[in-house]
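A selection of the complex's chains, in situ.
Order as written gives the chain letters A, B and C; numbering starts at 1 within each chain.
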Amino acid sequence: MSEEGRTKKFMFVNRKAPYGTVYALESLEVVLITAAFDQDVSLAFLDDGVYQLRKGQQTKGIETKNFSPTYRALEGYDIEKLYVEKEAIEARGLSEEDLLVEVTVLDRQALGKLMDEQDVLLSF
Amino acid sequence: MKFGILVNEGPYQHQASDSAYLFCKAALAAGHQVFRVFFYHDGVHNASRLTEPPQDDRNIVTRWSALAESHGVDLVVCVAAALRRGIKEENLAPGFRISGLGQLVEAGIQADRLVTFGD
Amino acid sequence: MLHIVNKSPFTHSALDTCVQVGQQGGDLLLIEDAVYAAVAGTAVERLVRHALQRFRVFALSPDLEARGVAGQLIEGITLVDYTGFVELVTHNKTCQSWL
C-alpha cells in the first residue's frame, strides 16, 4: 500500500492521558494505518502521554473500552520504535516496569533531537 | 509548496478550526497549494450542513465549502470519527467527502508540510 | 462546599487554583484525569498534601482503576465510587467544577 513507493519518517507525539479525552485512542488508529502504508513509524510519549502505557488499566467501572492491549500488539505491525520521556515518568513516580511494553527511555533533549529528524510529526 | 492540514476540533467550541481556515486562506493567497484538509476527532463536526450560526457571526462550515469550491481544496472527513459523532452523507455540507484515515497518511506522504490545528 | 477537579495536575493549573481558593473544611473530589493527583510518589504529592490539610480529599475509584493507578494512593485520600460521588454532592450545599 505504499504511496508511489515513498517512505517517510512519521512520528506520533502522544502527550495526553487516556480516557479523559479520546486523543490517545484515535491516535492509535492512525498509527496502525500509517504502518499499513509501509511508512517508518515511531511513537513518542511525553508529559501525560506516558500514562497511555501504564499497566493494569481496568475500564469496566467507566463503561469504556480498554484499548491499552493495542500497545502490546504494535510489535505485530513492525512498530517497535517507542520512546518515553525520562522526565515525564520520573515526575509521575513510574519506572519502565510499570509500562505495558518495552520502550526506550530518553531525556527531553534527546527526544527533541529525534523529533528534528522526522519528516512528519502527528500530534493530537 | 504543497500543504496538508489536519483539524482536530469542531467549529465554535475551539479556535482550531478558525486558525486552520485563516492559515489555508493565507497559504492559497501566497500561491501555495492546499492539497487536502483532513478532519479528525471532533473536527468532523466542521462538515455538518445543519449548522446555523447567528447572523452576526462567521459561518465556519460554509467558509470551508467555499474554499473547496473556489480552490479545489479536498475536504476529507474521517469515516470512523464521523460515524462515532453523527456526521453522515445525509448531513454532509457541500465540498466535503467522507473517507478513511488512509487519506490523512497519504496527505502526510504527499504534502511538503502537514500542519495540525487542535486543542 | 464540594470542589470537583477533573484535570491532570501535571499539565493544568486547575487543582492548584482550587486548593488556593477553596475554604478550609470543604470537600475535594478528584475525577477523570485528576485522579493521577491521588497517586503517591509523584511530583505533585506536595500540592495534594497541602490540599489534605484544608479539605477532606476523595478520588473516584472507577477512574483510578481505568488508568491503572488504584493501588498506590497518598495516605488520607478516601476512595469513592459513583454512589459515593452522589453522597458527596448531597452532603455539601453547593459544588464547583474546576474545569
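Worth a mention:
Keep in mind that, in the parts below, contacts are C-beta pairs under 8 Å (C-beta built on N, C-alpha and C of every residue); 3 or more make two chains touch, one makes a residue touch a chain.
What you see is a predicted model; the values in this text were computed from it and never measured.
Expressed with the labels used for the displayed chains, the entire complex holds A x2, B x2, C x2.
Basically, only the chains that are shown with their structure count from here on.
By number of C-beta pairs in contact, A-C leads over the other of A-C and A-B.
If each chain is reduced to the centroid of its CA atoms, subunit B and subunit C end up 38 Å from each other.
One simple way to say how far apart two chains are is to compare their mean CA positions; for subunit A and subunit C this gives 28 Å. Taking the mean of the C-alpha atoms as each chain's centre, subunit A and subunit B sit 25 Å apart.
Counting partner chains per residue, subunit C shows two or more touched chains at no residue at all. Across the complex, subunit B is touched by residues 1, 3-4, 6, 8, 10, 22-23, 26, 29-30, 33-34, 36-37, 39, 120-124 of subunit A. Residues of subunit C touching subunit A in their complex: 6-8, 10-11, 32-33, 36, 39-43, 61-63, 65-72, 81. Across the complex, subunit B meets subunit A through its residues 6, 8, 40-41, 80-81, 100-102, 104-106, 108-110, 114, 116, 118.
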